[in-house]
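What follows is one structure encoded as structure tokens, with my remarks underneath.
Shown here: the complex without one of its protein chains, the others still in place.
This part shows chain A:
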Amino acid sequence: MKLDSMLPQLGEWLRGTGPESDIVISTRIRLARNLADMPFTNRAAGIQKAEVESKLRETIAKLNWHSPLHYIGMQDLNALNRQFLVERQLISREMANVLEGPRGVAFDDTESVSLMVNEEDQLRMQVMRSGFALDQAWETIDRIDDMIEQKVQYAFHDQFGYLTACPTNVGTGMRASVMLHLPGLGLTKQIEKAFKAMQKINLVVRGLYGEGSRASGDFFQISNQMTLGKSEPEALNDIRSLIHDTLKYERFARSTLLRENKQALQDRVARALGTLQSATMMTSEETMELLSAVRLGVHMHLIEDLTAPLINELFLQTQPAHLQKIIGEALDGEARNAARARYLRQRLREISPQAN
């Protein structure tokens, strides 16, 4: 398949729809699996890796999935195209950069399912959904796992469960992650409080937040850490209850802002939009920050004519590999910053903040 044809399209997870999509960007669940009686990828000889790859590739090709799964060998992709797939979250950075030998990825047209072969584990399955959709994602990946398991024998241990190269994944092999946009908590400086609530459960929270007066702290990813001693539904429940609390905090923060600081908020959003519409150099960092403010503005009805899917599209298209594919040439950092600013100006030309 031609990767370029994917360029204008948004994967399912970036659709900007789904439950709680004003705050929850996407839900992702991955399962790590290995074949019985085979060394793990990092210790397998070239011929063994080839054997694993051809076995899994054939199995994936024969899967009776409702939409076709396209398999691409990593050796057939140049660095730019591998980076392109990383930006679309279809492969890991490790897959793009680190591993040697036969390896590849299969994904469907909606980009909601991706199956990596010979990553750190021989099979890394991933299901992505936009919005807060843990159950849907689990159902889908559980089904794919069952279908593959009918064709191959997984490395499984009575006591330790599904065996993985890294003991942090052993057991269920499941990592569920939810990506959140929490500008309200950032602006009201309550992100610390939210972190404290998160600390009560054993979940991993990743992300960053700006310090001082620069309110950023927008994107956070919450994942389960433990894969032993809890069933998949139990682990998902832990995440679910934490997210529900976080959503409550964020909504409260947003309504407080709207009630008590509407003008300042409006100003902030309008300035962010204005900068995106007029700057001539734009780094990725700044783009992220400004789009984050604009995204908040859209969900708080402070901007007209702009939709969440368009913002998601801009997030995606302004990343280096996407940008270079759109422009159609390789660009160095500075040229990219100019091209990014030009692209943003074009896409946001007609948009205006709400004047009231």
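The rule is simple: contacts are C-beta pairs under 8 Å (C-beta built on N, C-alpha and C of every residue); 3 or more make two chains touch, one makes a residue touch a chain; residues count from 1.
The rule is simple: contacts and distances are computed from a predicted model.
As stated in its UniProt record, the chain not included in the shown complex is "UvrB/UvrC motif-containing protein", which appears among "Carbon-monoxide dehydrogenase small subunit", "(2Fe-2S)-binding protein", "NADH/ubiquinone/plastoquinone" or "UvrB/UvrC motif-containing protein". Per the touch definition above, the residue from A:S5, A:Q159, A:Q263 or A:T280 contacting the chain not shown is A:Q159.
Across A:T17, A:T168, A:S255 or A:S278, the single residue that touches the chain missing here is A:T168. In the complete assembly, the contact with the undisplayed chain comes from A:R93, out of A:K62, A:R93, A:K189 or A:K248.
Looking at A:L7, A:A50, A:L69 or A:V205, the residue that reaches the missing chain in the full complex is A:V205. The chain not shown here is touched by just one of A:E53, A:E111, A:D218 or A:E313, and that residue is A:D218. Along chain A, the points of touch with the absent chain fall at residues 34, 36-40, 42-43, 83, 86-87, 89, 91-94, 97-98, 120, 142, 145-146, 149-150, 153-163, 165-168, 170-172, 174-175, 179, 195, 198-200, 202-211, 214, 216, 218-219, 221, 225-232, 234, 283-285, 288-289, 319-321, 333, 336.
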